[in-house]
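Omission of a single protein chain aside, the complex is shown with its protein chains in their original locations.
On to chain A.
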Amino acid sequence: MHASPVAPSMSAEQSGPLPSEQRVVNDFSIQVGTVNGSGSQTANNVLMRSIFQMGVPVSGKNLFPSNIAGLPTWFTIRASKQGYIGRKKEIDFLVAMNPETAREDVMSLAPGTAAVYDAPLNLNELRDDIHFYPVPFDKLVAPVCPEAKLRKLVRNMIYDGVVAHLLGIDLEEMRKALYKQFGEKKKKAAELNWGAVLAGRDYAEKNLVKTDPYWVEPMDKTAGKLILDGNTAAALGCLFAGVTVLTWYPITPSSSLAEALISYLGRFRHDEETKKATYAVVQAEDELASIGMAIGAGWAGARSMTCTSGPGVSLMSEFIGLAYFAEIPVVVVDVQRVGPSTGLPTRTMQGDILNNALLSHGDTHHPVLFPSSPEECFTMAQEAFDLAEQFQTPVFMNMDLDLGMNNWMSEAFPYPEKPLVRGKVLDAEALRQLGGFARYKDVDGDGIPYRTLPGTNHAAAAYFTRGTGHNEKAGYSEREDDWIHNMDRLNRKFENMRTQVPAPDVHYMEGARVGLVCCGTSRYAVRESRDQLSRERGMNPSWLRLRAYPFSKELEEFIDRHERVYVVDQNRDAQLLMLMRMEMTPERIGKLRSVRYYGGLPLDARTVTDEIVRQEGL
């Protein structure tokens, strides 16, 4: 069994003596190594939430295998008083619960790390430069949990008590976090688990002497903030976007988005009088059917969507090309995982950028939105539906597993003030006034034609939707001029999106000669790396976070204002950079450099910093 891939490998021989004790407050990472399916997620969430409730910025990352139960899994909590919530590669505090990986986990730690471990594992024999805290979990769990079959689950709560004592976490906050986690309906379970926390705390108080430097102290940086995962946030965004049709096929890591949305629709989207649903959900037989249904619904005028991951998007390719060419609104949320092929289903990557932008054969391109936080998942889901209907086209929302399935600290979501954008739809009354319409005619010069919905009671409403060549009146045509005219109009429509999609987030620094460009969750590593470069190397790079494709003029201006621009990609082939190159002048392309990471874990700042330092020759 492999060791935790989170920390750099370092053998005991290379290590030195314990570093001098120095209080490190609210700036460390905790990693908990457990067994998949052992119920550790609850204990980990309670631990993270208690730190969050003390006002300390936190983030939680779950590194789990593609397996139901039995394989190793790691959960990392980062506390950062500076508010850095990207992944930190280095582990400061280990909780080793999984016998299979515990030894290797310990061997990979840097000197000075703290390690709570299950006493019978005798991990303290491995090294003398680690702050070890042995805890006899089995002995402690028996008295607090008389039911033997529950012990496996309750056992994990004991480490929460131990860690709370060692780090100085307010026990009252931990109690609140635990009861919130279990909710009103599971009070008995909460009491049982709280007993385990206290047993851990009591043991630690009486038996462990703290030698590590890590402490949690109250701060005021999390007031009003939320903790949730991006998939839930995106589901809420779709709910408040007024989605009416969701058709989907289960796939990691997007399933929890559909499941959350189904749950919210069930709670909040029924007619008050009749109790009937103002939505429809279908779990389709495969991804081809799910996108086909979503397109059919979009054609009929519904706000329709599907959510999936890379393998699903691959299957949807033909249908997406049809929706592009026939000009049918539909939203596709792609929660990316590691590819090609089945790849690493439970690891993260931004490997579908080119695929989303250019999906299907022939000359196709699609708008792609790049949310980077739960708040943006919420707001951009609404923008995705508006853009799809405004431009009558498929719109991709390009998330990743890190954003979708991990826990993030977030601002509270703003209630959407903007009315829904339903686009250019002609009803029977409009047709009576106009006398008719041509489905694919560019009446307004913006490339966006008018459409009618099936069921419109007017003799002139009907038109024929087809993926084959058509003229302005939607009639079948193989004429060269019709084809070129139509393709040029589609391109004009796409060009018009540049000013309508979310603008990039730009931060110019005084005198900066180097710029950093990224999208999505790379934002956190890039932001922290910028500070590292400034602090450690005296560089002062500007940075720009792309929020959508097609790119707007701000990106070109950004490149023009810097001598070199590093484009940060979480994929092997520098997909974001390639997409930029497709549109740039040779002069601008000449300024672009690439920083890539594709190991399957969330990108961390040190990886970005090290690569820029190497390329800059610093």
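Rule of thumb we're sticking to: a contact is a pair of C-beta atoms (placed from the backbone, for glycine too) under 8 Å apart; a residue touches a chain by one contact, two chains touch by 3 or more; residues count from 1.
Note that contacts and distances are computed from a predicted model.
J.: The chain dropped from view, which UniProt name applies: "Ni,Fe-hydrogenase III small subunit", "ABC transporter permease", "FtsW/RodA/SpoVE family cell cycle protein" or "2-oxoacid:ferredoxin oxidoreductase subunit beta"?
T.: "2-oxoacid:ferredoxin oxidoreductase subunit beta"
J.: For the chain not shown, which residue from A:A69, A:A142 or A:A462 touches it across the whole complex?
T.: Spelled out, the listed residue whose C-beta touches the missing chain is A:A462.
J.: Given that one chain is not shown, which residue among A:E191, A:E205 or A:D286 touches it?
T.: A:D286
J.: Of A:M48, A:V116, A:I295 or A:I612, which sits in contact with the chain we cannot see?
T.: Reading the full complex, the residue touching the unseen chain is A:I295.
J.: Which parts of chain A face the unshown chain closely enough to count as touching?
T.: 224-228, 236, 239-245, 247, 264, 268-269, 271, 274, 276-282, 284-286, 288-304, 318-319, 322, 410, 412-413, 415-416, 419-420, 452-459, 461-468, 476
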